[in-house]
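Have a look at this one.
Only a single protein chain was left out; the remaining protein chains are all shown in position.
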Amino acid sequence: MNALAWRQFRALLRKDIVMELRTREMVTSMGLYALLTMVVYQIALSQAGSLFNPADIAAGLLWLAFVFTSMLGLNRSLVHEKDQGCMEALLLSPVDRPVIYFAKVIGNLAFLLVVEVLTIPVFAFLFLQGRERGFNGPLWLIPLVVVAASIGIAGVGTLLATMSVNTTGKDVILAVMFIPLMYPLLLAAVSATNAALLGGQAFPVSLVWQGLGIIAGYDAIMLLAAFGLYEFIVGA
Amino acid sequence: MEPTNIELYDLVLKDAPFIIAGYGVLWAALVVYISLVLRRILRLEREVKAVEDSVARRTGDAVS
Partner (left out) sequence: MRQLKVALVLLIVGGLMTTAAFFMAFYTAEVQSFGTVTLSQQLDTAYPLTEAGAGGFTYGRPWFSQKIFYFHVPVALASFLVLIIAAYFAVRMLLTKRKEFDTKSRIAMETTLVYVMLTMLTGVLWTRASWGVWWDWEPRLTTYFILTLMVIAYFVLRNSIEDEERRAVYGAVFAIIAAINAPISFFITRIIPSNHPVVFKSGFATSNLIPFLTAMFGMLMLGFAIYVIRMSEERLRERLDAAKTALEG
């Protein structure tokens, strides 16, 4: 049974990845969206003056970009499932609901991570050049924070997007539910990323670990809740 | 009144309008909300009575 679930899981994941490799739709649209967010940042910061250091709010800007791109991606990925009747076929097949959920979460997480890995260097290139002397934190912890928080985003986001694609509002409904629910996670992620980037006396390493701890706790609680509730959602 | 006492009361009175307004707003909101719901209920009750009466009349007609 376990081996069967594992095979089903891999098959479902492969389906998403093969489709993505064929069309490259998700990563392209998400990446482009992240790039456009950078342009919006430039507009927002254009009057900030030369004394303003973007590194001070870099963590916040980065997570802002991730939030919006992830919402776009989540909505996309489940609209696809629905439009092609894929979800209905899946529900008719003898696959356990948790397997479907985790396959979807891991798929969304993978796309999200690809886009994040592409976005971070672009963001650094566009906004943080020449500010490197201000980076005193343990930079190697940033990927850890990004991965930990992305798990939460993909986990809760998949559940919410599964609901929102069946409503008349679709992406608007997703945003309305997603942002308040993500609030604690994002707060912790921004705090941890900021401390990992700037470091120094104002932002000691303990803040990074504290943030990571909170993110881990949030991930555990919310994934458990989402895992338990997913069955009801797809059943309705 | 003592001039220093006025000073002390001043501290209190600066806060007072907002706090009293807080109580007022809370009460007003509750009263408005509840009275709206109660009025809706009264109207519904009349409507239910009218419709149920006509149902009873019709079934009464059918029986007789």
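We call the chains A and B, going by the order they appear; numbering starts again at 1 in every chain.
Simple rule for what comes next: a residue touches a chain if its C-beta (ideal position, glycine included) is under 8 Å from a C-beta of that chain, and two chains touch if they have at least 3 such contacts.
These numbers were taken from a predicted model, which means no experiment stands behind them.
Taking every chain of the complex into account, the chain not shown here touches A, B.
Among the residues A:L12, A:A58, A:A188 or A:L212, only A:A188 touches the chain that is left out of the figure.
Touch with the chain that is not drawn comes from one residue among A:L78, A:A148 or A:M177, which is A:M177.
Even with one chain removed from view, subunit B keeps its contact list with that chain: residues 2, 4-5, 7-8, 11-12, 14-19, 21-23, 25-26, 29-30, 33-34, 37-38, 40-41, 44-45, 47-48, 51-52, 54-55, 58.
In the full complex, subunit A contacts the hidden chain through residues 156, 159, 163, 166-169, 173, 176-177, 179-181, 183-184, 187-188, 191, 207, 210-211, 214, 218, 221-222, 225-226, 229, 232-233, 235-236.
The rule is simple: only the chains that are shown with their structure count from here on.
For the pair subunit A and subunit B, the distance between mean C-alpha positions equals 44 Å.
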